[in-house]
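The complex appears here minus one protein chain, its other protein chains still in place.
Chain lettering (A, B and C) follows the sequence in which the chains are written, and residue indices restart at 1 in each chain.
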């Protein structure tokens, strides 16, 4: 019973079907019909025009999006525990040609206008100090917390006021939308670009960068090729995105994962480090308790010395979630 | 009847089977069993130790390999028509942090020791001129010509003498091996790293960088992650490579494509721009002739103003190749 | 009697005076009064508003200017013998984060609209091919040829039509202006930025980047600091520029150097590779003839196997130029 991560979970059946269906000749790269239909498909999801580029990884999606907003001499304001800072092997430094990440604190790995202002207001407007060019927030956050629409709006207002780009790392955007139970456009707010994750949610190897600013997308197209991310059989990436959007499979999958997380959360009374607002749980438990859980067959990561992280996925079995909940309750 | 390119061809059935078979839980990134087994699998192919990293594109494979050999202040010696110069959207400049490409001439898009020396010997050994750090050759070349083992050896000897790294772009390495009818190790020669292509030869989205120098591979691992090319469900890339190597499917596929190319070549008497030594044909033909062929249902690219390029693939139907041959013969 | 280069020539007395005069306390970096007065000073020279940044080298001036016009995924169109391609140790690749140089041919190392169009027109407007973002021309050229105002205008018109930035490497701009005997603004034409050289013309270590577009200058300011080119005692660089502009010392110096070059040129009848339109001469002469000249005490560089390069400077003595002319005449 694995709760290690959703990042290596199985591929959803509808994705397999779509992949096989895409195995007929079409133009290479993103010249195929499926890739061409993405803009329209996502415009329906967000109820506004957008330009969509597929990539094979969330790291590439994040960094290609940011590279359109941040000059090499600028910086991205993000949370100190953001994926782009902690887990991407320095990819932002590569894609942004040496631009900096400016690290803010914030409960639940979420940024706030106040935290951002505390970071950027003291920066002198001179050439000796690196200037912020964009803000990146994560929906849901690294700690499984979801920004409320008003929270995103407030950050966007600050970004707009200061002339900063706004990017959303949505590796688990689906889980946030499911949790917030709102329109995708409300969960995304007025960001300039969204890395919309599908791989953790039933995909094989396709994410979407959703640009709400056509000019940024035009730049990103060149950068994607330049980064070796323009696959020649791109139709197979587009197919995955269509498959998961069709019939709202992405939302069903996310709701399923979230429900499993809530099931487990109810057993964690008083132990949770953060509210469970997506498909991740961070729970205080001793080494002995973790050993007990592992003996009972549960897989998960230690989180520092006295906590554990559990991640549910689109294919987490209800009985497994229940078993884990019971096991935790009985600790 | 498409002869546009092999780069968007269908996926081989054995690859589909392997992909589905890989859809069971395993560790993310390259921590899975399939990825772990690649070194051994390719060591059998090359009959010597090697370290193998999968990537999703040939561009990434080429540039990640070169980045381990070339400092940002150095240069890569390559043919002026090499893919890294002409078709990769400036990716080498990105992955190599501004290193230059030094462009040599050579018949059939092949380099020779003489052409390389003519390029690098006049370079003063001072800081005002960029110094070469590596040589990159393409097997088979952009024009479908294959280096004979002795030719690779001669270039490798020069590289070694001058302290230069040696990289082989093997986007169509399989076709070269099939044409040369020699051991893969002989077709690769003593290169430091080989971009071994599978996508044009039946794969979906996986290439292999084969490092014959462990130290280079150690660097490339970090660079791959940093470039956003470490997919979380990496087992699906490894699975493709295993599937095509198993039972020498890769060679069968290449032989099939090459045979189709030879079939067509026989009809091109006197028209060929280059010898057909892989699965590409470059044929002189007038605009009117090209229109005639297109009217008969053949798809292909113009090659300048008075030539056409035909590419066969692992799944080119024999009857289509025959039809094309006949159509050409009757021009 | 040295005719090797003007790049290591002595420092003009007025520069020394200005340096000493600047040795009183003022604000660091470019916050001093002398630096602040540069925009106005150069605006007088060019009879239009401009923003001026000093740098210590022509390489930095060229690359900082270009970095404001060229995205990392773009390219600079320049002559194949341009200094940025041949002599700057790959600096454009560094400052432009991997952007390419697209190399054109052209007599006398000068570009023409036709040569530029021949280079860029065949570039497909797709992501596989690097797109041009700017043009860089050299006034006077690497071979001592000066663009006529109409020639610069024609290139600028093309740049404007194609949405390309236009940069002028003016390491020997003074010599071009002196030769053309026109207003500096006419010699520069409607370029976006000019690297205006002073070091070869009597300066110690200061060049000017003259931006005719304020937005570019704003970016360059950050890039200059980021490149370690913002000297803390910047007043000493500004002082050099003021000293050479004051009383048109720069023009007098250039006229002197040009006159010396013309003196020598008259002796080179039939031997000159390029018209002498600044302070450089490229003259056919055999190895034996070069030996003869060297025995008579003349220092100069070989230019390939059967030519020599002579460069005059602001401090070339008339008698030395005459001696050289006589020596050449008597060959």
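One rule holds for everything that comes next: contacts are C-beta pairs under 8 Å (C-beta built on N, C-alpha and C of every residue); 3 or more make two chains touch, one makes a residue touch a chain.
Treat the numbers as computed from the prediction; the structure is a model and nothing was measured.
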item	value
Chains in view touching the one left out	A, B, C
Selected from B:127, B:150, B:287 or B:329 as touching the chain missing from the view	B:127
Which of C:50, C:230 or C:308 contacts the chain that the document leaves out	C:230
Residue, one of A:29, A:94 or A:173, that touches the chain absent here	A:94
Footprint left on subunit C by the chain that the document does not show	2, 5, 7-11, 16, 19-20, 23-28, 32, 55-61, 63-64, 88-91, 93-95, 199-200, 204-205, 222, 225-233, 235-237
Hidden partner chain, residues of subunit A it touches	72-73, 75, 86-90, 92-94, 96-100, 127-130
Residue ranges of subunit B at the interface with the undisplayed chain	29, 71-73, 97, 127-128, 131, 219, 221-226, 230
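The rule we apply is simple: only the chains that are shown with their structure count from here on.
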item	value
Chain occupying the most central position, where position means C-alpha average	B
Relative to subunit C, chain with the most remote C-alpha centre	A
Chain centre separation in whole Å, for subunit C relative to subunit A (CA means)	50
For subunit B, residues that touch 2 or more chains besides their own	88-90, 93-94
